[in-house]
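Structure first, then comments.
With one protein chain held back, the other chains of the complex are shown just where they sit.
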Amino acid sequence: MRVQTRKWLVTVLVVGLLASVAGIGGCAPKAQEPEAPAANEPVKGGTMSFYIGEPAYIDPYNCQETEGMQVTQALFDSLTNFDPADSTKVIPAAAESWEPNEDATVWTFKLNPNGKFSDGTPVTAADFVYAWNRIANPETINTATGKADPSIISYHLGFIAGFDDVAAGKAKEMSGLKAIDDLTLEVTLSQPFADFEYVVAHPSLAPVPKALVEGGVPTGSGETTVAYGEMPVGNGPFKMAEPWKHNQYIKVVRNDNYMGDAAYLDGVEFRIFKDPETAYTEFEAGNLDFTQIGEGKINDAIAKYGESDDGYTVAEGKQVLLGPELSTYYLIMNNEDEFLKNKDLRKAITLAINRQAICDTVFEGTREPADSILPPGMAGYKAGAWADSKYDMEAAKTALEAAGYPGGKGLPTLKLAFNSGGGHEKIMELVQADLKAIGINTEFESADFPVYLKQLDEGKHQLARLGWVADYPIAYNFLYALFDSKSTDNKALYKNPAVDEAIKAAEKITDSAARAEEFAKIDATIGADNPVAPLMFYKHHHVGSARIRDFKFNALYFGNFEKAWIAADGAAK
Amino acid sequence: MLQYITKRIVQFVPVFFGVTLALFLIANYMPGADPIQMRFGERTPPPEIKAALIKQYGLDRPWYVQYGKYLVALSPVKSVNGSLQWTGPDLGTSIYTGRPVTTILAETYPHTIRLALVAIMIEIVVGIGAGVISAVKQYSIWDVLVTLSTSILVSLPVFWLGLMLQYFFGIWLKGATGGAFYLPISGASSPFFPDWVHMILPGITLASVSTAYAARIMRSQLLEVTTQDYIRTARAKGLSERGVLWRHAMKNALIPVVTFIGLDLGAMFAGAVLTETVFNWPGVGSTISRAIFQRDFPIVFGSVTAMLFAVMIINLIVDVSYAFLDPRIRYGGAGE
Amino acid sequence: MAGRVNDVDTEKRTHEQQLIRDGVHDVAGQPGPMPPLIEEHVQHQTRTLWGDAWYRLRRNRLALVALIWIAIVALAAVTADLWVPRMFGDPLTINTQTASAERLQGPSWEHPFGTDDLGRDLFGRVVYGARVSLTVGVLATLISVLVGVALGAVSGFYGKFLDALIMRTTDIFLAFPYILFSILILAVLPPEMRGIVPVILAIGLLGWPTFARLFRSSVLSVKENDYVAAGRALGASDARLMFRHIAPNAIAPIIVYATMSIGGAILTEAALSFLGLGVQPPGVSWGQMIESSRGYLVTQPLLVAWPGLAILSTVLAFTLLGDGVRDALDVKMKD
Partner (left out) sequence: MAEHLLEVDDLRMHFHTRDGVVKAVDGVTYTLDAGETLGVVGESGSGKSVHALTMMGLVPMPPGRIEGGDVRFKGRSLLALPDEERRRIRGNEIAMIFQDPMTSLNPVYRVGRQLAEPLMIHKGMSKKDAWARAVELLRLVGIPHPESRVRDYPHQFSGGMRQRVMIAMALACDPDILIADEPTTALDVTIQAQIMELMQELQQRTNSAIIMITHDLGVVADMADRVLVMYAGRPVEYGSTDEVFYRPKHPYTWGLMDSIPRHDVTTKGELCPIKGQPPSLIDAPERCSFAPRCPYATTVCLESVPVLRTVGEGHLASCHRIGEEGFSRIELPCAGVGA
């Protein structure tokens, strides 16, 4: 690898020099040049390089952020998977089939008999039981450190009967989790939850091989083994080629024991960068196949690389992905605050914000103004569901007057909080300018993330920003978490018993269409109260290289590596 | 000499306790942050899980207990099953990633040291070279150039210099040569360049200010030394100008320069926050600053501890080499 | 042993001129009385030390240009409210309705430096940024000087325990990388306290050790001088010795270092703002401008270049002025 690398560099240098001497002008990226039409059939081979930040974990038991999840979902198959074609649907993965009982409290999953870990061991229902109990147990050992390190994503399993006992340390195993036989897994929930089939698609709920988790993973070179967390073995289309090179890269190669179709790619190299800006420069230099586009460069990138047709799939010359993500950026208004508990004031604020300006300036028009808390592409989303979530200065002024603060008179300077360093400053500057325009003065209160989170936790905030990313493409994931009076994520402190009841009732409906309809109604109900001001829906701002084909990066932020391939004549550029 | 080293180490003790204690107090009396919550991002965890983590990191204990535990864990020799064993210092685990701080340091320190050595090489070669040229050719165009460029270099914001280098060598040059030639502008390694190429721009950036200072010190020292009586003596003895410069002036002039470079190396071992941030260099400087932002105090304490020891050892080496260069120190009593 | 020829050496030009004048007027007649030599010499020095320095500074062309530049920047910053909004539009306010049309314009007559990504005039922002930079530079240095000189004086004058305590404290301060220390201090401050004041305090309070050491060593060396011993012998109080004898003579290196420190403080402020710890928007500072336009390095490098050049030119001016002051006051200092 290294040797080849140098040769490549030397060749480039020599070619470059020759070209410049001869006045040819060098070798520019061939992105825009039409290729010979031969290469539309997938071919095997090649390694795709993919930008991620340094993950916290790639061991599924504690894999939470998108960084680690990119790797985990290449290494593992959970029971179900989100349909690459339509992320609001789930398709079979490790489970061939599944079925809930009538009120969606007992779920039975039938595993695919061909399922194997990459070391050849078959995947059994017991592996799921082990993996899930491992997540729930607060004493679980982090294999990389050898110390107890509770999973912070155990909330995925919160509905399983017996979870609370395990979490509280009163039991070791969840009573609701049973391996009926090698290929049958039965899950009993503590309350009806019709969306459970989406939950189990999450990559962190994948099966893990107990022997390797507890005994270490052979690295393949000599007798040495490394902690499972450094080189997880899974049942997915790829397997680790070598232990995780922290802060540098994670290399995975095709798993020949995979139950599904073998991947075309020889492997994927997840290259770790601290910030997307650098990664993007590397991409421009031709050193990366897939990355984010930093702020300010999106239009430039579209001009250079072309915009993808569906917003999710990379094709040559249509390489910039701008598909909506299932997440919403919103401004919390503390519903228990002395001033903000005034519904009309909240309405005035939400009407005053020029969402389009934010999308146009900060994101170069590549995000969409939010007209609901539920993002498009999610079952239950209805355009314009939140009637006041639009820019209307006159209406805002009227609402402000109705609130008892005509022209802002009588209203103190409100605190506008956000976490620093996350690129929120500019959005907040725009919000501040808009609020000022109708007479509401605000002052910034920015803090480092942990400080900010604590402030929100303590409920001291007035106006604050947050973003909510769907774990699974279900409305419940948004509406319960953000607006149920019992939810700890309800940072707006919105309390509406009718909404609490309605959400609970909706989860008993096993028919997905009917359930979606119910959630759409709940969404509108909440929207009428303006507990928060949805600002915009996130969209992808990613770009792939011209040589990768059929690579789909879906709305949930998962890359579909098993179907991707690299054009044979695709140069590094 | 031994006495000298002992004295140095004795002086280090209050510095070590002062800095670490200050850190602990800062960490404890200005909390306002929830580092545990940081792990969960914008999602609030069940209270049991959070409590388990707080307990695990000992964050529920008073600060002096935490400090005491930190000091005990720091000892590389510990009692294991009743007998003393070499276990190496234990710096705890990162709150954010759960990984051992020693592992994180073992990953980041080599990068920091590599970059520091490159920068020091630049500093020695370019800084001392430019200083010598400008002193020897005083008032020449070279002297003016060196003087002016050192003034500019010490007035440059390091991070801005880094960004400009990135623009010219990573972006503009690439466009100008049609992608044939450019330098990598981030990270410590990539499959497309040998590792040393990655060190060029961050190395230059990190070295910039110090190189300018080294050149200035070298120049002023050499000019100062050449006015010394013993230089006149050397000339009067019939030494050639070259002999005077290299045999008599250089060694004397180098003493303060060596001190400066040594201390600078020590400072670089402490991590170059700005350079590492701009170039995404996976070293200890960027790790510490990120840990501070994340309130990942085990990493902050661990890195600072390692840093203090590194700086102390470098300073010790500098002192010893200083004594080696200057017999007045070696033989005690500075003459007069 | 044999007597020596009068060996008081001085080459002060002005002094010499005066001697010639006195001498020549008298040559025609009787040899006139010469002014008493020693006293005249000393008097002359105390009277014109600053005058001399100013004279020499004015003759240093680079330092003069630097001084003028600093004056221009300062004047522009102070008067910004009077002319910037009128000429280029208010660079501190965003109009969200026109922002997307106005943003990222190249340099023009209307916007000499172009506009930023939120459609504000860049030149105006650079001018407003100077306010923060100069304020931080001057105030932070002032704090460092006051604290440093006070502690250095105590340390140098009283010695013993206080000296050891203060010097070990400077060790601690100097052992810890400046930038990390300021990051740490600023990061742990409660968010409502963020802004320019803590930045000034942090830079100022971290900068004192150098001044303390500098002043201490000046005090120590000046203390050895005969006139201090004489003053002591005459029964002068400590305070009187300090203010009348020691301080005026030990202050020159402080002035030189302070001049250069202003530039250093501006750089530190820029670095802290670049790391997101300095001035918070909607305030403007040069470092923060660089930070917030870093993303445009590829497409709009000028957005990054302008504030950087502003920092460079201003800090360079302070560096050159510092060099000039050093030469003018004839202070020996390590670079």
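Order of writing sets the chain letters: A, B and C. Residues in each chain are counted from 1.
Basically, a contact is a pair of C-beta atoms (placed from the backbone, for glycine too) under 8 Å apart; a residue touches a chain by one contact, two chains touch by 3 or more.
Computed from a predicted model, the values in this text were never measured in an experiment.
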Kindly state which of the options B:176, B:200, B:263 or B:325 is in contact with the chain not pictured.
B:325
Residues from chain B at the interface with the omitted partner, ascending:
228-230, 232-240, 243, 248, 251-252, 255, 325-328, 331, 333-336
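The criterion applied here is as follows: only the chains that are shown with their structure count from here on.
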Please tell me the distance, in whole Å, between the geometric centres of chain A and chain B computed from their C-alpha atoms.
38
Chain centre separation (chain B, chain C; CA means) in Å:
26
Tell me, which residues of chain B touch at least two other chains?
32-33, 166, 171, 277, 293, 295
Among all residues of chain C, which ones touch two or more of the remaining chains?
187, 190-191, 294, 297-298
Given the complex, residues on chain C that touch chain B span 168-169, 171-172, 175-177, 179-180, 183-185, 187-191, 263, 267, 270-271, 274-275, 287, 290, 294, 297-298, 301, 304-305, 308, 311-312, 315-316, 318-320, 323, 334-335
What does chain B use to touch chain C in their complex?
11, 14-15, 18-19, 22-23, 26-27, 30, 32-33, 151-152, 154-160, 163-164, 166-167, 171-172, 213, 216-217, 220, 256, 267, 270-271, 273-274, 277, 285, 288-289, 292-293, 295, 300, 304, 307-308, 311
In the complex, go through chain A and note every residue touching chain B.
1-2, 5-6, 8-9, 12-13, 15-17, 19-20, 25-29, 49, 56-57, 62, 64-65, 138-139, 142, 144-145, 147-152, 154-155, 158, 167-169, 246-248, 269, 271, 273-275, 278-279, 281-282, 284-287, 421, 448-451, 453-454, 457, 466-468, 481, 488-489, 572-573
